[in-house]
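Note that one protein chain is taken out, while the other chains of the complex remain in position.
Naming follows writing order (A and B), and every chain is counted from residue 1.
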Amino acid sequence: MKVSITVNGKAVSGEIEGRTLLVQFLREGLGLTGTHVGCDTSQCGACVVHVNGKAVKSCTAFAADLEGAKITTIEGMNNADGSLGTVQQAFQDHHGLQCGFCTPGMVMSSAALLAENPKPSEDEIRHYLEGNICRCTGYHNIVKAVLAASGQDADQIAAE
Amino acid sequence: MHNFEFVKPSSVADAVAALKDEDALALSGGQTLMPTMKQRLAAPSKLVSLTGIAEMQGVRQSGGVLEIGAATPHAVVAREAAAVYPALAALAGGIGDPAVRNVGTIGGSLANNDPAACYPSAALASGATIVTNAREIAADDFFQGLFSTALEEGEIITAVRFPIPQKAAYAKFEQPASRFALTGAFVAKYAGGVRVAITGASEDGVFRWSEGEAALSSNFSPAALSGLSVSADGMMGDLHGTPAYRANLVKVMTQRAVAAAS
Partner (left out) sequence: MPKDSGIGASTKRREDVRFLSGKGVYTDDLNLRGQTYAVMVRSSVAHGKIVSIDTTAAEGMPGVVAVFTGEDFKDVGGNPAGWLINSRNGEPMREPKRPVLAHGKVRHVGDAYAAVIAETYQQAKDAAEQLAADTEIEELPAIVDMAAALADSSNRVHDEIPDNQCFDWGWIEDNRAAVDAAIKNAPHVTTLELVNNRLVPNAMEPRASIGEYFPGTGDYKLTTTSQNPHLTRLLIAAFVMGIPENKLTVVAPDVGGGFGSKIYHYGEEAVVLAAAKKLGRPVRWTAERSESFLSDAHGRDHVTKIELASDLEGNFIAFRTETLANVGAYLSNFSTATPTFLHGTLMAGPYKVPNVYVNVKTVFTNTAPVDAYRGAGRPEATYSLERVIDKMCRELNLDPFEVRRKNFITTDMFPYTTPVGLPYDTGDYHATLDKAMEIGDVAGFASRRAASAAKGKLRGMGLSTWIEACGIAPSHLVGVLGSRVGLYDAATVRVNATGNISVMVGAHSHGQGHETVFPQIVAEKLGVPESSVEIVHGDTSKIPFGMGSYGSRSLAVCGVAVTKAIDKIVAKGKKIAAHMLEASEEDISFADGKFSVAGTDKAKSFGEIAFSAYVPHNYPLETLEPGLEETAFYDPGNFTYPAGAYICEVEVDPETGKVEVCSFTCADDFGNVMNPMIVDGQVHGGVGQGIGQALLENTSYDENGQLLTGSYMDYAMPRASDVPFYKVDYSCQTPCTHNPLGVKGCGEAGAIGSPPAVVNAVIDALHSGGHTHVKHIDMPVSPSRVWSAING
């Protein structure tokens, strides 16, 4: 069957099977390998993308179910000139990533959080990231990055 | 995952018709069904998506009843039920994580009846009515043990009606790995009495804690439960908690729910 969706602002369509997962469509069909797969039980969040503006685990969505949807992946988060977007830049500034594998999902979840809640508290950030597992950072700098991306004084909040 | 035919009808009638095929299954948010299919524990020949059916979406209030379309995602319930039935909204807002809540639905959760799921306790404690394409089922009759419900083959939940309580709260103790309920207590106080439903604890799935209900119906306070003790018999035991531990949580979580509701 065929599916037509918009990915990072570009209309795309492709032949898929019923079972084709959104993440497979992105990685294998479109070569957008920034979205990662870290588990097979829908828990790690490495695969989080935005579907019509909302965070969704692309490993737990069928491409066939998304006809007409607008998808944003990590590849769509940079500014038009290629520089890092606000959330991405905050992750770099605050060393919110190490191996980078959880990072695309973390950034997408964090961006979704900030869209819903522009000034989240530390606690709200930690809970919002419940479905994003990072093995490298101990989360400290991820939480700081999100605080900073929301314009708060991350260093001061972390020190309290 | 085995391959299957994918259809996305736009009405309940079409969905019911599509589900007549042998081995056809309803797909709602897919947050339970898809992991199951990845493990090849379910292998439907056809998936009938319910997410394109407008009449199965949304949160509406009429009189003392809150009706939620079965294909409404948890996140929508968390947002839109907040004013009318805050305890239910809070429960929905505590399921899984944001990405799961954006997609997973109340209908899928009730139909699946996972013994550690949250919604079944709300439905049971609220004395909700499960509306299907064919009939209306009282929550007391709907849940029939682990992963089993009163639904017939091919029958789909279209909506759930919750009588709005005077006071209610849900207290969830999370299983440390899955973050489902290791034990969760939903307490709802109505003019006719208090209902308490417990999820996560029993080998038989969600259940009403009748001693707790009786005690709270005469005195709606945590202290009313102090004298009660919950038997470990019939409680689940696993890596995450012994039966005795879960029995303890039944009481503690109910007390906390009452405190939060008061």
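Following the convention adopted for this analysis, a residue touches a chain if its C-beta (ideal position, glycine included) is under 8 Å from a C-beta of that chain, and two chains touch if they have at least 3 such contacts.
The model shown is predicted, which means the values in this text are computed figures rather than measured ones.
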Partners of the unshown chain among those that are drawn: A, B
Omitted-chain contact residue, chosen from B:73, B:104, B:205 or B:241: B:241
Hidden partner interface residues of chain B, rising order: 1-3, 39-40, 173, 176-179, 182, 239-242, 244-245, 248-249, 252
Residues in chain A touching the chain absent from view: 19, 27-28, 31-41, 43-44, 46, 73-75, 77-78, 84, 88, 91-93, 95, 97-104, 107, 122-123, 125-127, 129-130, 132-144, 157-159
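Here is the rule we use: only the chains that are shown with their structure count from here on.
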Touching residues on chain A, where the partner in the complex is chain B: 1, 17-19, 21, 40-43, 45, 48, 51, 54-57, 60-62, 64-65, 67, 109, 112-113, 128-132
Chain B - residues contacting chain A, complex: 1-6, 8, 27, 30-31, 34-35, 37-39, 47, 49, 51, 75, 96-100, 102-103, 178-179
